Every structure is written in structure tokens, then in C-alpha cells.
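Take a look at this one; I'll ask things after.
Complex shown without one protein chain; remaining protein chains in place.
The first chain written gets the first letter, and so on, giving A, B and C; residue counts start at 1 in each chain.
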Amino acid sequence: MLQLFKFKGGVKPQTNKTQSVGEPIGVAPLPSRLFVPLHQSIGGTPRPLVAAGERVLKGQLIGGADGWISAAVHAPTSGTVRAVAEHVAAHPSGLTTLSVEIEPDGRDEWIERTPIDHGALAPERVRERLREAGVVGLGGAVFPTHGKLTASKTVPMEELVINGAECEPYITCDDLLMRERAEEIVRGVGVFRDLLQPKRVLIGIEDNKPEAVAALQAAAAKLGENFAVVAVPTRYPAGGAKQLIRVLTGKEVPSTKRSTDLGVQCFNVATAYTAWRAVAHGEPVVSRIVTLTGNVERPRNWEALLGTPLAEFVALGGPKPDTDGYLMGGPMMGFAMPTMDAPLVKATNCIIASSPALFPPKAPEMPCIRCGECAKVCPHELQPFELYWFARAKNFGKTQEYHIFDCIECGCCSFVCPSRIPLVQYFRFAKSEIWAREKEKNAADQAKARFEWKTAREEREKAEKAEKLAKAAAAQAAKKAAEAAAAAAGEAAPAPAAAEAATNVPAATNPPLDAEAAKKAAIAAALERARAQRAAVEPKNVDRLTPAQQKDIAEVDARRQQAGIEAPPTAPEESQP
Amino acid sequence: MTHYLFILLGAVLVNNVVLVKILGLCPFMGVSKKLETAFGMGAATTFVLTVATGASYVIDHYLLMPFGLEYLRTLSFIVTIAAIVQLTEMVIQKTSPVLHQVLGIYLPLITTNCAVLGVPLLNVANGNDFVESLLFGAGSAIGFSLVLVLFAGIRERIEGADVPVHFRGVAIAMITAGLMSLAFMGFAGLDKYQ
Amino acid sequence: MITAIAIMALGAVVLGAALGYASIKFKVEGDPLVEKIEAILPQTQCGQCGYPGCRPYAEAINKGEADINLCPPGGAEGVQRLADLLGREVKPLDAEEKPKAIAFIDEQTCIGCTLCIQACPVDAIVGAAKQMHTIVPELCTGCELCVPPCPVECISMEPIGENLDNWKWKYPVIELKKVA
Partner (left out) sequence: MDFSTPPYLLNNASVQRVMLQVLAALLPGIGAYVWIFGPIVLVQIALATATALAAEAAMLRLREKPLAPFLTDGSAVVTAWLIALAFPPLAPWWLIVTGTLFAVVIAKHLYGGLGQNPFNPAMIAFAVCIVSFPALMSQWPPAALDLGFAEQARIVFGLAPRVDAIVGATPLDALKTGLKLEEGRVGVSQLLDNREVFGAVAGRGWEWVTAGYLLGGLWLWRRGVVSWHAPLAFLAGLSLLAGGLWLYDPAQFADPLFHLFSGGAMLGAWFIVTDPVSGCTTPKGKLIFGFSAGALAYVIRVFGGYPDGVAFAVLLLNLCAPLIDVYTQPAIFGMKDKSR
């Protein structure tokens, strides 16, 4: 028998799981519209590959993965793309995200599927297949699975932990999946095992799901796999990846490290299932199993298409009249869905209809009395009341000293707090403020670097320009002197001089393009000359001058020349454009 | 030996320079906002105070008393202290610029920290010999640093408290100092025990 | 009297010598504090503080020439952090705080004069003479320095709206007031 370890803290809320396990997984009917958000996983936002009006088939790629840590998105059914536009996201903010709106044609026609033999392919090819199939962690973190399937180069992979704990109250989607599709899960785990080559494979399931344990044990035995299916004590949050790793292997993964650095990797059972579908059937992730429970007439698990709007999905369960909202995820870590239009996404494991009876309004927040209950139940052994104290005072530096980023937001602290303080909310607030600050800091550093670079460049240009200008001025002066001489010589025929000056200008404005500095200098010089020209043509009335006036001007010019003052470079008549 | 111990402990706890004698309140209030600076200020003051008591004892006994110049005591003590403070400031500026900036005006103001002048004068008044003077000086300095650091710890916590608006900042700090003083009254009589 | 003077003089000489020696021995070069101050400033290089860039402002603060509340992009929080670093009192910002915005060029109106390109301290505007210009939003610091030079007033400051990338969890609202 495998030796189990304990993690500190944790709570035991009412599990409320029995309501939704009575019926097998149902296949949700096609909704009238699908809104598939392109960004459904951690990492880069996939690029849209379809346009409005296009016809798509089920499983067709509609969002291409952007970067290595990113997962593709596919059309959940066949139909017509109605729009690629912003649509409300399945996110507590209620903000929008770029989504593909598909109108199903009812035929649910698959695109051509090509299974691969993962044993015969190079591991990179298998990882690529998973990336293209949009396989992500379905436990809630939605981290692209292929990104976790590379063993550390330095640390040997010892344990592969498969997470079937499902510790949050109400949620039963993994339970049902394990009961009904145990064989495919085990095969999927086999794919992971082949890629990571761990010494042991441990499947952890909370001991309140004996049917699932039995089903997986039977499947493993049937397929001849040497996987240890272990029932772990039921205690929230035993299903947190780090907690389950701790319970099964005794290893504690700190926030500063990845689990592979300790020779462990952890996947959800549903992820293993989708990985197997992608490998052996060529099916990308277009649907998932979602528990619909809470204040509904018929709580049950449904296999629903991604992008199904909440309103159409909850109708399957028949919400009771006093329903006052819907939670996505469990009651400990989930969030209230912003609108009924928000779609189901890869991270949606559960929808709970809430009612005042189910989740009574919270008592008003009282001041913290530092009783330490939160510290007792914190699975990461933090001091939540200290974090709260500093987060409330917006002293973010201190929150980091007290390890705020080790907080997994499991909600145990809020669950037990006698002062009913929304601790998790304070921590999320502090975290997002710190992140924002980090971003600002990076932006500031970047701006500083660019500013310094620009200043340096300007300095250099100025020096070069000064040099150029000096040269240009010398040349100009020489030219002017020559022109002046020419003008003085042929006062009766000013036209050639004017022509020469006219050709001069375009020549100056077309300097060689390679030397930017020279160009700038030239522009400056040209501008300078243009200004001089404008000054020269100032008297706009010169073209209708009487001969007497012309003579006067000529006299003035002559006097000027005698006095050594430059003559206007062009004759007034020709300078008019 | 116990006699010396009593002098030291008496100076640290029973006759704490800040909370019982109410000397040196300026830096006590000024640099107790953060634990880090309180440590720095405590260390600086401890150094200055200990050296100043030793130096002033020497000056008093070997320069002033032989020539009957006791009336120059305050003046010469102040000058000595000022010089030591200057020295400390230079050292701190070199070794820890941030601490230097953070202590700011309070660093040169150690010169006018009444505790620093008060302790050597009390030494003279009590007729302490050299070792006693040093111990008394060191004890007072440690006492000062101790309560400064404790005070800073409390103030860092009060920082996050929902203190009524009119009492925020120095007001609540003064009240806290008063309550600390009250707590230190618990030590009263300990040095009298035989 | 003479002895008094002599003794004080002796004291002065000894202490003076000691201090003089120390001032050479512990001479401080440069000022690392400027770096720390500059690290707090937002590096918009906007000059709204009255100094030509963030570094000069940091130097001015360090010398005590400038107050800590002159940086509008840093906001009240920047003032707070400067006050914490320097142990000074927090002051209200010497300007009104604006929501963060980035510049936007109306490309229909732009005549391609390059004046804004020259004004941008962080090279966040691309374009060439007589070509349309555009702002690289990721690089724009919102300093507004490009707005006044534009001869056709085609540059406007667009506030950055909330989106999923910059969305933040809100400070929990305390609904305790007058529950009774």
C-alpha cells in the first residue's frame, strides 16, 4: 500500500455531490448559437482563421495557436460563422473578448479526422498534435497540456500524478467521466506516461468517490497498466495540484518552482481523456463535461459544446424560480457568471444555480480579530490575517514579504473567518495590483531605455548635423558668391540665374537616402533656403509693376550690391510658382 | 559584579531614558515609522551615546576638573558630542546612503538629542566612575534602541489600523508612547530590590 | 581664562583633525540614491515636473531642489512611494491626476510632417516625411509631448479602457456603514 502524506490545513465543507451523480452523462443538444472565445487557455491568444459568412465543419480550426504556450481553438459543430467579434467572456469582470459566433447547421458534420499512433511518432510530433487539438488542463487552470509534457533535463521524472480528486463541493464532472470513460482516461494517461517516462504513475481520487476508484482500477487492470489508483482522504483542497502531489508523493512544490523541477508532473483526468481523443481519434477539444447542479430541478452532468451560451445550457436543468444567479466552477473558487450570454469554455467544469437558501447572504464584514483560524486552515501555511492586514492597507511590499504569491486562492481562510472578511478578494486585489505595478515597471524600464537611446542618437545627429551644416554653409557661401557675381555681371539677363537657382533646390532636397543624418541636415538646409526664398518673394505685387517702379527696384538692388548686400537670388517674375 | 549588572539593567529597563526619563523624544517619534530605520537610528545612537559618555568622562576628569573648569562642562560635552555625531554621519553616509537619507535630519540631530547630553551629565551628577559611566551610557543607549525598535514594530502595525482620522500619525504615536511608558512603570522598584 | 581657552582650543584641534581625516577617508562619490528615486519615477520623460526628463527630476529631488509631488504620471501613489523612500511627508499631487491614456493619430488628418516623431521621447511613433504616421501603442507612455507640435491637431489622447488584459480585482467594498 502506498504511503500517503498529509498537507496542513484544509476544510471540510458539505460536499453536495450526490445530487448530480444520479444520472449518466447526457449529451447536450445543439444550441441555437455558439460563441467560441479565441482565448481559452493560458498563453498567447490564438489568431482568428475564419471570417464572417464562412462555413465551418465540426473540429475545424478557427483559432491558430499563437506561440508555443498557446492552444488552438476549433469549431464545436458544423455551421456558418456569423461574426468574429467581441462577446462577453466567461469571466467575473463581464468584459468582452474576441469570439467566433457560429450558427450551427444541425448536421454536426465532422471535419476529416486523422488518428495518430503516438508510439510510432517522435515525442515532439505528439506534443504538436496536442497543441493543434487544443488540449489544455481541464481542471480549471487551462494551461496548454503540451507545455507540461516535457521532462526536466536535469531532474529525472519520478512521479506522474493524475488528478481525479475533485475536491470542490457540488462538482461531479470528473467523477462521472471516471465512472463512464475510465478506459480512455487510462489510455490517455498512458500517452502522458510515454512522453514523460516517469518511474511511477499515481492516480489520486478522493475517497468519497469509490465508484470512480473502482472503475479506474478495473480499467488499469484490463489494459495491463501499472498505475496506482489511490483513494485520498476527502478534505478540501486535496484536489489542488500541489496538495495532491504532497499527499501522494510527500513533495512540496513552492511557488518559485515548477513541479518538474522536483520530478513530478500533474494532470487532470479529463485532460488525459481529451488527450486520448486527440491522439487516437484525431478529435480536437470541442466539448467538455459540465456539471449542472444547485438550485435546478434536474441536476446532472452534460457533455456540452464549448461556446454554448449559459442561458441555453442551464435550461437543460430547469432552474427553480428562486434562482438568483449562476456560478461557474465550484462554490469555493468559482465566480458568478456576468450574464446569461456568457459561453461555456474549456475551464467550465460546473455551473451551479444559486438561490438565497443555498448560498445565504454573507454577514457584514467585521474587523479581523487575529484569531488565527485562517492560518490554521491555510493549505500553504501562510498567515492570511497578516496578508489581509497589509493588503487592506495597500502595503503591497509587505504582502509579498508574507508570500502572497504562494496563495492559491482556495478560499479556506474565508470559509472559516469569524469576522466574515472576504480574504480571497483582498488577496486577489493585492495580486493584481502587484502585477499591474510589475507591468508598469517593465514599461517604465523600456521607456527609459528607449529614451536614453533616442537621446544618444540625437546627440550624435546633432554633432553630425553641425558638421554637415558647416560644410554646406561653406559650399553655399561659395556658390552664393559665384551667383552674386553672375547676377552682377548679367543684370539684363536674370533668367539663367533664376533657372540655376531653381535647379539648385530640387538637387538639395534629394540627398542620398542612406545617410539619415545627411538627409536631415539637407532638409534643414532646404527649409532654410525655402524660407529665404519666401522672404524674397514677399512683395507679391511685383508682377504688375510699372517700368518706373522696376527701375527703382533695380537701382536699389544695384546700390545694395555696391554696399555688399546680397541681391535677391531670383528675379521676382520667375519666382512665382 | 551584580552592582554593574544593576546599573546596566536599571538603565535599560527601570530608568529607561525614553519611557521613564522622557528624554530623546524627538528621534523616538521621528524615526520610528519603519523597523529598518529604527534599527539604524538605534545603532547610531548607541554608538554615539556610548562613546560620548566615555569621552565626556575623560574630558571631565582629566581636562576640566584638574583645571577647575567645571563651568565649561556643558559646552565641552556638546562639542565632543557634535564631533562624534559628525563622524558617525560620515560613516553612515559612506556605508549606507539609504539609511543616511532616511534618517535625514535626525542623524545630525543626534547632537541635540537631549538623551545624549543628559546621560553624561547624569553620570557626573551621580558621581559614577569610568566603568559605571560607560555602563550607564551603554545601558541608556540600549534602552533607547530597544524601545525605539519596539515602538517601530507597533507603529508598523498601527499603520494598517483604522485609527480615527484625527488621531492618525503622530497623535496615536504619542498615545502609544504614553501607554508604553505605563507598561514600563511595571519595572518600577526592581532596581531597589536587595 | 587662558587655560580655558587653551583647553577648548586643544579640543577644537583634536576634534577638527579627527573630522578632517574622516572626511577624506569616508568620502562619498556619486549618489546611489538617485537611482532609487529614478526607479520610482514612471519614465514617461514627459517633463511635466518642470525638469527635462525623469533622471534630472530624480537628481533634483535628491538635492532637495524639487518637491516629491510634481510627477503627474506617477500619481498619488508615486508620491507615496517617494515619501516612503525618503522619509518625507506625503503631499497631495501638484496637478490633477488623469486616467492613463495613450496618444492616437487620426490618420485621415495626418499630413506626415514628422514633427510628432521628433517630439516623441521614446520613439513610439513610426512614419516618414509626407507619409502617414502612427503610434505604437505598446511603446507609448502617454506623455502628451507629441500633441502640441502637431500642426493639424490630429493627435488626441485616448484613455486606455478596461480590458481582460489589464482588468484588476477590485478592493473589497466594505458595506459596513450603518448596517444597523
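Methods note: contacts are C-beta pairs under 8 Å (C-beta built on N, C-alpha and C of every residue); 3 or more make two chains touch, one makes a residue touch a chain.
Quantities reported herein were computed from a predicted structural model and do not represent experimental measurements.
Peer 1: Taking the entire complex into account, which one of C:G11, C:G78, C:G142 or C:P172 touches the absent chain?
Peer 2: The one listed residue touching the chain not shown is C:P172.
Peer 1: From the list A:A375, A:A447 or A:A472, which touches the chain that is not on show?
Peer 2: Within the whole complex, the residue contacting the unshown chain is A:A375.
Peer 1: Using the document's definition of touch, tell me which of B:Y57, B:F77 or B:F184 contacts the absent chain.
Peer 2: Looking across B:Y57, B:F77 or B:F184, the contact with the absent chain belongs to B:F184.
Peer 1: Using the touch definition from the top, which of A:C417, A:A447, A:A472 or A:A487 touches the missing chain?
Peer 2: Going through A:C417, A:A447, A:A472 or A:A487 one by one, A:C417 is the residue touching the chain not shown.
Peer 1: Can you list, in ascending order, the chain A residues touching the missing chain?
Peer 2: Against the left-out chain, chain A lists 7-8, 11, 13-14, 169, 242, 246, 252-255, 257, 324-325, 327, 331-336, 354-356, 359, 361-364, 366-373, 375, 379-383, 385-386, 402-403, 406, 409, 411, 414-420, 422, 424-425, 428.
Peer 1: Residues of chain B in contact with the chain that isn't shown?
Peer 2: 35, 149-150, 153-154, 156-158, 161-164, 167, 172, 175-176, 179-180, 182-190, 192-193
Rule of thumb we're sticking to: only the chains that are shown with their structure count from here on.
Peer 1: Write down the chain pair with more C-beta contact pairs when A-B is set against B-C.
Peer 2: Answer to which pair has more contacts is B-C.
Peer 1: Where the centres are mean C-alpha positions, what is the separation of chain A from chain B, in Å?
Peer 2: Centre-to-centre distance between chain A and chain B: 56 Å.
Peer 1: I'd like the Å distance between the centres of chain B and chain C, where a centre is the mean of that chain's Cα atoms.
Peer 2: The separation of the two C-alpha centroids amounts to 38 Å.
Peer 1: Could you say which residues in chain C touch two or more other chains, in rising order?
Peer 2: none
Peer 1: Name the residues of chain B that each touch 2 or more other chains.
Peer 2: Nothing qualifies.
Peer 1: Report the residues of chain B in contact with chain A in the complex, numbered from low to high.
Peer 2: Residues of chain B touching chain A: 157, 159-160, 162.
Peer 1: Flag every residue of chain A that touches chain B in the complex, lowest number first.
Peer 2: 367, 389-390, 392-393, 395
Peer 1: Could you list, by residue number, the parts of chain B that touch chain C in their complex?
Peer 2: 31, 33, 37, 59, 63-64, 67, 69, 72, 75-76, 79-80, 83, 86-87, 90-91, 93-94, 97-98, 101-104
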